[in-house]
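Heads up: the structure comes next, in structure tokens.
A single protein chain has been removed from this complex, and every other one stays in its place.
This part shows subunit A:
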Amino acid sequence: MPERYPPFTDLERLESHLGDPHDERVVFSHAACVRLDAAEEFPGDICAHLDRWGVPAYYVPAECGGALRTLEHGLHLLRAIARRDLTVAIGHGKTFLGAVSAWFGGPEIQELVARWVLAGVPVSWGLTERAHGSDLLAGEVTVEETDGALRLTGEKWLINNATRGGVTAVLARVHGREGPRAFDVVYADKAGLAPGTFRTLPKERTLGIRGADISGIAYTGAPVPEGNRVGEPGTGLETVLRALQLTRTMCAGLSLGGGEHALRLAMSMLGPRAGEPEARARLLDAYADHLAAEVVATVAARCAHLAPAELSVVSAAVKYLVPLRTDALIRRLGDLLGMAAWDGGPEAVRFDKVARDHRIVDLFDGNRVVNLYAIVNQLPLLAAACARPVEWPQAAGLAALDRPCPALAPGRLRLVAARGVTVLRALPGAAERLREMAARRPELRPLAEVAAEVLARARSLCERTAALKPAPALVPVEHFEAAESFAAVFAAAAAVEVWLATHGSKPVAADDPRWAGGAWVRMVVHRLLGTPCDEPAREAMWTALTAQHREGMLLSLFPCRLAEGGMG
């Protein structure tokens, strides 16, 4: 019996609290979620059930009095909630996003926000304005300092939990100021606001997450104590841009859960047909895409702790790649199911719901284009870093998933990755190490070849990127293409390195056929970069997928028991 991959210990405890989602008697059941969705009703009881277990404590770093040891733990816990229902995960998990700005402030604001979160107060995040969308610099909500208080005026829309939330973190322009240093993040607690100084906007009816509270809030001179401002005056935009690095990484947990839900459903709906060649091939593609998402999201979460200066670009790559590929995974599974996905049976209804719900993950916290844009801005730095490889063992910590991470130090997050990203800089060393290993162990040859191919792609990307002129304000499409390639190559390199640094470690099951010769890496890289994939790798993956599905285990690289597998 392998030792648990550390974040899965919490996940299994939560699963044990929540019970088998197929059992209609449990609070957080599939049936309850479908019912609430049809009624467009907020899953209040389910959220309260999560509160009872202590999920809110995982939205607060341990250093601030919470239970969140690392972002990696938070990512996988959110995934466990999302694999049951995305409306709940988004409705409850929003508090992580709302609270996160405070961790960049001083001890007082950290303490204040931690107190709210630990008491179960939903915290929302008010960035977006109706007229300005992604263009945060154009924001018109203002904050004005008068009589020792900060006064908020203006409207934030579309805001998750704006109505039911108790507190909103508001990005606001300091009255009369212009430019990037003209903004503050201010926590507005409804309980402390004078009557008539704010109103919430009506719930918007949405394509998916129909029960969620998607609304808005309008302030008219709402007084907020000065201590509710995060950091120094004028640093709000910088706070948000750093906070987004953490939230974009966490969003991948929503996709991991959504992808898992869809894939499990497809396996069940197909029944014995799952093993037919066409179905098997498509299910395997989906499984490999899901594992690719797991690996790249996990490495990004570790990056927040081990290489925080790189997270600006790594989080953008993950937020671009993971929701996009998970939407595609779900769509292709729908194609495979054909009319069965539409027949109105209980599983078809859930499949339709997860497909609709998951579409939102790509939209918030910067959509795919906005995240590519964040990478585009850093292409010159990434190109320059190609010439500065780092030695393999030195870089292995990011990819050694059995090893603990140091505490989160939000102050070490940077707006640009001045020295490039470790995962790519370590790739030459990792590929070389694999080559040496394969010389001694022939079963590793296919894996070493894959690593060499990833390296070749990375080098060609470096050349292409170096040849690009710096992007003008109206970014040309070829820069976006380079950013897309960066994200795919980054994910492939992360897969190679995770194998190298983690195989043979305690959380890996000794008899897992995917790890022995790196079968999962071969298939994941095939899906990311279109490299060939051999049949033995597919066979090993199929064995794992069918076993995990049958035995009620999480669809993951590591063993993790779900409630439907019996918690023992």
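As a working rule, contacts are C-beta pairs under 8 Å (C-beta built on N, C-alpha and C of every residue); 3 or more make two chains touch, one makes a residue touch a chain; residues count from 1.
Note that in this section contacts and distances are computed from a predicted model.
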| item | value |
| --- | --- |
| Which of "Acetolactate synthase", "Cell division topological specificity factor", "Acyl-CoA dehydrogenase/oxidase C-terminal domain-containing protein" or "Spermidine/putrescine import ATP-binding protein PotA" matches, in UniProt, the chain that is not displayed | "Acyl-CoA dehydrogenase/oxidase C-terminal domain-containing protein" |
| Sole residue of A:106, A:442 or A:476 that reaches the chain not shown, by the stated touch rule | A:476 |
| Identified contact with the non-displayed chain, of A:4, A:35, A:181 or A:332 | A:332 |
| Of A:251, A:360 or A:434, the one touching the omitted chain in the full complex | A:360 |
| Positions on subunit A contacted by the hidden chain, ascending | 128, 131-135, 137-138, 158, 204-208, 278, 324-325, 327-328, 331-332, 334-335, 338-345, 348-349, 352, 355, 359-360, 362-364, 367-369, 473-478, 480-481, 484 |
